[in-house]
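Just one protein chain is left out here, and the rest sit where they should.
Now for chain A:
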Amino acid sequence: MTGQQIGLRPPRHRVDPRARRWWAAQAWLAVSGPALLSAAVLLALSALFFPGALPWLAPLTAVVLVLPALGYALAMPALRYRVHAWEVGEAAVYAASGWFRHKRRIAPLSRVQTVDTVRGPLQRRYGLATVTVTTASTAGDVKIAGLSDADAALLAERIGDAARRIPGDAE
């Protein structure tokens, strides 16, 4: 059975295409790389000391570590790139994110408290930035990751302008 589609259109602007490489790098560094490394170490140790365990340990490692690690690193960036998007509308800022669990968040500009732009060391290599729009509630912070530097500056400026233009009740 296929259910109804969510009654929201996606945000207008996609994030920068380079974000895919950034996400891939992140995946290799933080998740897939360590997982593959531990699988390799495990199999090497097994081959050296318990060769008898290999027949069942090798498939197990492949299913539990190797395939998920490869799948994550190869599929996640593309999935994310299809979802991640942002838009600053008349009254609200709208962002979509996630690769497995999709998240769409809408915060009215009148409730915006701060606009933070962050560039991590890895992001800087790809010329990317993350813009976080904060509200008074931690559950209402809109985070837009993987913007090009120029887009980030523009976005921060536009949200700042709009927040100033719209009489705020930032509470």
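Criterion: contacts are C-beta pairs under 8 Å (C-beta built on N, C-alpha and C of every residue); 3 or more make two chains touch, one makes a residue touch a chain; residues count from 1.
Operating definition for what follows: contacts and distances are computed from a predicted model.
Per its UniProt entry, the chain excluded from the display bears the name "Putative membrane protein", taken from "Acyl dehydratase", "Putative membrane protein", "Ketosynthase family 3 (KS3) domain-containing protein" or "ABC transporter permease subunit". The residue from A:8, A:30, A:44 or A:150 that touches the chain not shown here is A:8. Touch with the chain that is not drawn comes from one residue among A:34, A:59 or A:89, which is A:89. Only one of the listed residues, A:33, A:108 or A:160, touches the absent chain: A:108.
Remark: the residues of chain A touching the chain excluded from display are 1-9, 11, 87, 89-92, 94, 98, 100-108, 111, 135-140, 142, 171.
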